[in-house]
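What follows is a set of notes on a single structure, which appears directly below.
A single protein chain has been removed from this complex, and every other one stays in its place.
Presenting chain A:
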Amino acid sequence: MATVTIKNVWKYYGETPAVKDLNITCPDGSFVSILGPSGCGKSSTMRMLAGLEHISAGDILFDDQRINDLAPKDRDVAMVFENYALYPHKTVYENIANPLRLRKASEDTIKARVTGAAKLLEISHLLERRPHELSGGQKQRVAIGRAIVREPKLFLFDEPIAHLDAKLRAHMRGEIKHLQRTLGTTMIYVTHDQLEALSMADYIAVMHDGELQQWGTPAEIFNHPVNAWVAGFVGEPAMNFLTCDIKGQGDDVLLRHSNFEIPLLPGQVRQLNGAAQAGTARMGVRPDALSISMTRPDEAAMQGEIFVNELLGGDMLVEVQLDDCRIRVKTTPEFEGKPGENCFLSVNRDKWHVFDAGDGHAYF
């Protein structure tokens, strides 16, 4: 159990920075997810935490101990690798026992811990097998078992369920979350899958191009993204963006598009704070913050033409052609519009966002 502090950490590969001035504090016992696309520096960060990669600049602290110069074996962390990294010439039992053997634990302790972990992960019947006789999901559990037997200070999970099929992945998400709650050990979980991060983590660190974009709880990240990049990366189906003009009209501020003119809510006018009074901005709205109808609900509604309908089981996703751009709307499967027909969209203004047209930071 440890609080992990990453202080002004940089990672260079030759001249190329992979991680730029990263600052993260993971509270003791929390489940932190580092989220980002490939090449964003999340794996480098994890490897620096594990001691597999040299820290170019900055400090990493476990509680108050600076661990920059400690060898991996002295850091007391356990890591689960993307490809499981099981030892093929050892049985499942020996794989799980390996960290204990390397620490010269007694045979009784090893037996107790391994059987305990196997029971927790429901792999007791596999202990005598070798890794090549296991399915992906089973290998995954063995890898986790190897991590938990040692009762380390910190768990590092590097995209551990990325190679499982969709159904098993959904199942393992719940299991890993439950496991972390049961053990109460700080866990850092690297993933490129925003759904995994949102559904499992207590806190998410969103990274892009080596920089931390946003730190927050899943709800904060989802509901209040700090910039257009985070807004676009988190959430499935992805947020719609429309480039609009901002126009003052009396006391109101309007977002004007060739297709519509919608006033901001009074609180949002304050948040805009005159910054972009008379310029362009990007409006962002998630598909579920829009509603679609075949008749004009009010004056402010946008008018467009249905491009395609996608039925997603419990929901329907409708893509609407709005002048020269397309936006996606989530609705119920009962929606009866057909492609080519005219339709009207209205926005839930509590849930829309306006981003700066230049650097993309969010006004609200």
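As a convention for this text, a residue touches a chain if its C-beta (ideal position, glycine included) is under 8 Å from a C-beta of that chain, and two chains touch if they have at least 3 such contacts; residues count from 1.
Note that in this section contacts and distances are computed from a predicted model.
Visitor: Pick from "Sugar ABC transporter permease", "Carbon-monoxide dehydrogenase large subunit", "SiaC family regulatory phosphoprotein domain-containing protein" or "Biotin carboxyl carrier protein of acetyl-CoA carboxylase" the UniProt protein name of the chain that isn't shown here.
Guide: Options "Sugar ABC transporter permease", "Carbon-monoxide dehydrogenase large subunit", "SiaC family regulatory phosphoprotein domain-containing protein" or "Biotin carboxyl carrier protein of acetyl-CoA carboxylase" narrow down to "Sugar ABC transporter permease" for the missing chain.
Visitor: Touching the absent chain in the whole complex: find that residue among A:8, A:65, A:83 or A:223.
Guide: Of the listed residues, the one touching the omitted chain is A:83.
Visitor: One chain isn't shown here. Among A:11, A:42, A:113 or A:146, which residue touches it?
Guide: Of the candidates A:11, A:42, A:113 or A:146, A:146 is in touch with the missing chain.
Visitor: Among A:98, A:138, A:191 or A:240, single out the residue that touches the unshown chain.
Guide: Counting the whole complex, the residue in contact with the absent chain is A:98.
Visitor: For the full complex, which residue in A:72, A:116, A:216 or A:232 touches the chain that was left out?
Guide: A:72
Visitor: Since one chain has been left out of the picture, which residues of chain A touch it in the full complex?
Guide: 50-52, 71-73, 77-79, 81-83, 85-89, 98-99, 102-103, 130, 132-133, 135-136, 146, 150, 156, 165-166
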